[in-house]
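Removed: one protein chain of the complex. Kept in place: all other protein chains.
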Amino acid sequence: ANAAEGPIKVGIATDLTGPIAYAGNADANVAKMVIKEINAAGGLLGRPLELYIEDTASNESVAVGNVRKLIQRDKVDMVLGGITSSMRNAIKDPIVARGKTLYIYPQLYEGKECTPYLFCTGPTPAQQCDEFIPWLIKNGGKKFALPSANYVWPHTLNVYARKVIESNGGEVVFEEYYPLDQVDFSSTVNRIISNKVDVVFNTVIPPGVGPFFKQLYEAGFLKSGGRLACVYYDENTLNINQAAEIEGLASCLDYFKVLTKENPFDAKIQAAYEKDFPGNFLFAAGSAATGTYRGLKLWEAAVKEAGKIDRESVAAALDHAKIAEGPGGPAEMVPGKRHCKMKMYTAVAKGGNYEIVARSNGLVDPKEC
Amino acid sequence: MPEFLDIKHLDAGYGRSQVLFDVSLGIPWRGGVAVLGRNGAGKTTLMKIIVGELPAWNGEIGFDGRDISRRATQERVRAGIGYVPQEHSVFARLSVRDNLAVGSLASKKADAVDHVLTIFPKLGQRLDQPAGTLSGGERKMLAIGRAMLGDPKLLLLDEPTEGVWIGVIEEITERLIELAKEIAVIIVEQHLDLALRVADYAYVLDRGRVALQGEAGEVRDNPELVRYLAP
Amino acid sequence: MPLLEAAGIKKVFGKLTALDGAALTVGENEFHGLIGPNGSGKSTLMKCIAGAEVPTQGKVSFVNTDITAFTPTERARAGMSLKFQITSVLPTLTLYDNILLALQAQCSLLDLVFSRTRGLLHDQVMTMLTQFRLADRAFDAAAALSHGQQQWLEIAMALAGKPKLLLLDEPTGGMSLEERRVTGELLQPIKQHCSLVIVEHDLDFIRDICDRLTVLDQGKVLASGTVSEIQANKAVQEIYLRRA
Amino acid sequence: MLKSMGAAKQAVHANVGSETDVPVAKSTSSGRKILPIVEGVVLVAALLAPLVLQDYLTVFATRVIILALFALSFDLVWGYAGIMSFGQALFFGSAGYGVALLARDLDITNILLVLPAGTIIGLTSALLLGGFLLLGRHPSSVIFVSLGTLTGSYAADRLARGWYYLGGQNGIPSIAPMSLGGYEFTEGPAFYYLVLGILVVVYLLCRFLVRSQFGLALAGLRENEQRIAFFGYKAQHLKAIIFTIGGAIAGLAGSLYAFHEGFVWPNMVGVVVSTQVVLYVLFGGSGTLIGAVIGTVIVEGVSFWLSDNYRDVWPIILGLLLLLVILFRPLGLISFVLGERERVGSFGAKPKEKRNAAP
Partner (left out) sequence: MANAFVATFEILSFGAIIVLIVLGLGIIASMMGIFNFAQGEFVLLGAYITYLAYARGLPIWAGMVAAPFVVGALGFVLEALIIRRFYAAPIVAMLGTYALGLIIRESVRGLIGGFYLTVPEPIGGSIDIGSVHISAWRFTIIVITLLVMAGCYLLLSRTSFGLRMRATLENPSLARASGISTPLMYGATFAFGSALAGLAGALIVPVFSLYADLGLRFLIQGFVAVMVGGVGSFIGPVAGAGVIGTLSAALPWVMAPVVADVLVFVLAIVFIKFRPQGLIAGKGV
């Protein structure tokens, strides 16, 4: 149904309101920035890009309605968005199966999404664990605890993490799940302390994670040499606790802001973003901002290669699209897998900032589908 | 000198249905006044208007020389009006003790509660019981006691003896006769005898209008009276 | 065999023994008055009979069945009907609907769903309303009635279900002498099919309509008998002289 | 509890007392009826909608109609029987999950099987929960029932999130479309008219029910449960029955919703949707069936429009609007055109007879 002439329409569906609005707004900002950049360079296939942004409001039923607006009213050529897995599940069918449109999902997630025409540009468990966990064992110890929020991402991630821990000679002391809004962790902290756990590989999410780290700190976990690890921790989440309470926390992501010091391209996009959007919504990996950037640029590359904008051709090109520069480095799609190879970094919190302590040798394989 | 309570040309009602039509009455500084009438005549409505629970549509209400028709209920009460409603006349979930305490919030006399308990000894045995579980008669006693505690200058009683045992009615009557020597008392009552013993003057309402008025004795002997009280 | 027999009823509220072995026997088509000072336990006894209170001890039988363990609904279905001392009409419903609600209570579910009895009951509703001089307000909300008018409506509702036993707790509260007389007249005709227990403080009223009386004092039966027996009873005369 | 009963009673008095505030359209028993006119207007508008709406709006309208059906189920239970079901989503959502599982695991999508199945799931879960909450020796208070149902819905939400078979947090995506023989009901006008047809039928059934003598019994229940027990009504059974009917309708709506949206997720059984349906009904005006429908359409329509036009602040604006309506129209939008008397209605015999009979 795409008009051959006129602008190419890019749809963004993300959480502009609701509990994770800080992430959704950052994603929308990134999209605005990238589209502006492409348009400034003359657009795509000689046509300008037009951006359509809709709110998914952390409410799946609102989201589906708004996504339909994108597809049926605005007739966008591609949709990028969704942050939580449940949101992706809610909107993927209206986009891909019923809407016959291309869908890019930008967030780090638990993997296993193998729907045709759905491309994932954020890190997968393999990318976040394969190199990170051996580092943790070396720099923390062998005894792991896996306290987790009770939903799909931690469950699936933990299956993978446990495998990596055990194959590297580590040991999982306990793996335990909590309601998403649990805020008192006294029994967990007690088990961690009394079992002399070395590494707390945390997948508890806000609002629980703040009180959890605080209780751990107050119980002397860090003082006695324990290591916190949390793979979604980025610059946004640093503020949940006081710096001392998470000193030494290790995270593994595709981008950290400190990279701007060493990586000119990162410095460039970070500066461009901060100039356009000086507010509170940070350009950070945990909120899918990097995945959004990467997704849009990979799609741009694919459209250029295809020379057409219909779904089949773009999907065929996107299947093996590459970009030489992106947040944290180059990225490329793994052919046939609809997932993305990228560089991964391990960083440690020191006095309220991150320091990069390790990095992958090249692009890490997502090992999906 | 104006009357103590001076009501002139009062119209009132609920929603759009008018219940009182051009009612005027004057209450002296001391003494009892009875308001009589059959069911639905508008007696309770009149009481509610005097105390301010229901706004008047038209007319004036003068009390103690001032127009109070725009004052809030609690201000009227603080200015000296005591009220015993016909229904819901006690704080059901509060204990008897607390009900009396509410009554004496404004009172200056220290032994006022004891005084009420000597009039209604039955209440003394029920002090800690929630007032909502009192028997019908006990509830009335409590309501009267509570209103008396506020040292009113004008006491409005809406059927104070409904459901009260004859022995106690006698007691109440005597107290009211005494009280009426000191303050003004308006009594709505179906016990004609009682009402007219307490009252020196009586008004009879019929469908919201004053149909008869006069000295207590005159009204009692008026052959019309029966007609106005029959359903 | 009496219609209603309540025996040895004891009801304890915390420290207070409101009923202490009270008994009440009512025969078929008998009008029975229940009198006594305030707080003597009359309302409590009525509630124990109708099922609004569960007696601490004692037994209630009705039409030869032991109904002590029955719920209020079951008692109503067995043919009992109660008017509470504190009026409790259904305020937002019209007078008509209040009565209809009482009348249709024992219709089957299907009758109700398909409104099979609506037409049949219409005349009865209007007759009741006319009898109780409420017909002109039939389509007003019950909340708009004065206290006395609500008493009338309550009596009408209690009568509506054609009970075998009608329990009236101070039905004439707030009524004038004349109004009481009319109430008495309205109650007379039901004697053919119904027994009545009535709590009243107005002795004249009681004397006019009741066959037998029971006098309660401090939770116990002081005396029980025909009206003239009671009037002659020394103990009863004494409590009438006694104050509160 | 006592307090809440008392308060409800006061509410009634207050309403009666404040009739002057509602000068609009106070219809007496002999006056013209407003309600049928409103119903007619809404029906005509609904029939014409797909002809004037763009495609995607027809799809949106379909969803709104399904939600209106759901709102109807809550209105029946709360507006007519006075049972505060703060967990109505439980029945809506379990039916949705039920049919999603049928479609996913057994490949059953035949409309003649899935809709009855959803209805029965709603009915059964309402029967179980209602049985626990409403039956028993003590009649249960409004607040107890509301918190009980809320907790039920909350617990179900937790269960759905935690249970892998149900897809956990992610729910069950990509449900196959509903079918009839070879025909597939995909979103669009056909689905719209199917749903509208179902709504009209259910609406008429409900209307029949609440205006029957059974409806009068429900009104009695709402006013004073204890009182009508003394008439000989099996009050708790009545409550359980209407609660179950409500559950069945919610189940029907839930199964339509699942197929229309193509996925189910934990919120659908949880507190969010439960609260939403209460809002629809109060906004439109509880105790009138059409109020529930109007409320749903307006709340959904307005939030759809707001989220389009005031992207960042629309929840705040929506909150303000809700507050204003609740403040100034506590009986809902319908009270702009409908008087108190007509809302409560009258259950007597035919109006004609009435007028003859009343002197």
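Which chain is which? They are A, B, C and D, in the order written, and residues in each are numbered from 1.
Here is the rule we use: a contact is a pair of C-beta atoms (placed from the backbone, for glycine too) under 8 Å apart; a residue touches a chain by one contact, two chains touch by 3 or more.
Computed from a predicted structure; not experimentally measured.
Chemist: So there's a chain missing from this view; which of the remaining chains does it actually touch?
Modeler: A, B, D
Chemist: Which listed residue, D:Val271, D:Leu306 or D:Val344, touches the chain dropped from view?
Modeler: D:Val271
Chemist: Which parts of chain B face the unshown chain closely enough to count as touching?
Modeler: That gives, for chain B, the contact residues 51-53, 72-74, 77-78, 83, 85, 88-95, 98, 101-103, 105-106, 130, 146, 150.
Chemist: Could I get the residues of chain D that touch the absent chain, sorted low to high?
Modeler: On the side of chain D, residues 1-4, 7-8, 10-11, 13-15, 78, 84, 132-133, 136, 138, 140-144, 146-148, 150-152, 154-155, 158-159, 162, 271, 275, 278-279, 282, 312-313, 315-316, 318-320, 322-323, 326-327, 330 touch the unshown chain.
Chemist: Hey, which chain A residues sit against the chain that's not shown?
Modeler: Residues touching the hidden chain, for chain A, are 17-22, 25, 150, 176-179, 181-184, 186-190, 194, 206-207, 210-211, 214-215, 218-220, 236-237, 239-242, 279-281.
Definition applied: only the chains that are shown with their structure count from here on.
Chemist: Pick out whichever of the two, C-D or A-D, is joined by more C-beta pairs in contact.
Modeler: More contacting C-beta pairs are found at C-D.
Chemist: Relative to chain C, which chain's C-alpha centre is the most remote?
Modeler: Of all the other chains, the one whose centre lies farthest from chain C is A.
Chemist: Calculate how many whole Å lie between the centre of chain C and the centre of chain D, each centre taken as the average of the chain's C-alpha atoms.
Modeler: Spacing between the chain centres: roughly 40 Å.
Chemist: Among the residues of chain C, which are close enough to touch at least two other chains?
Modeler: Only 144 qualify.
Chemist: Note the residues in chain B that touch 2 or more other chains, in rising order.
Modeler: Expected reply: 14.
Chemist: Of all residues in chain A, which touch chain D in the complex?
Modeler: The touching residues are 16-18, 53-55, 57, 59-62, 64-66, 68-69, 71-73, 84-86, 88-90, 92-94, 97-98, 115, 150-153, 155, 177, 179-180.
Chemist: Under the definition above, what is the set of chain D residues touching chain C in their complex?
Modeler: For chain D paired with chain C, touching residues are 9, 12-13, 15-16, 28-29, 209, 212-214, 216-217, 219-220, 223-224, 226-235, 241, 340-341, 344, 346-350, 353-354, 357-359.
Chemist: So in the complex, which bits of chain C are touching chain B?
Modeler: Per the stated touch rule, the residues are 13-14, 16, 36-39, 42-44, 85-87, 133, 144-149, 151-152, 170, 173-179, 182, 201, 203, 239-244.
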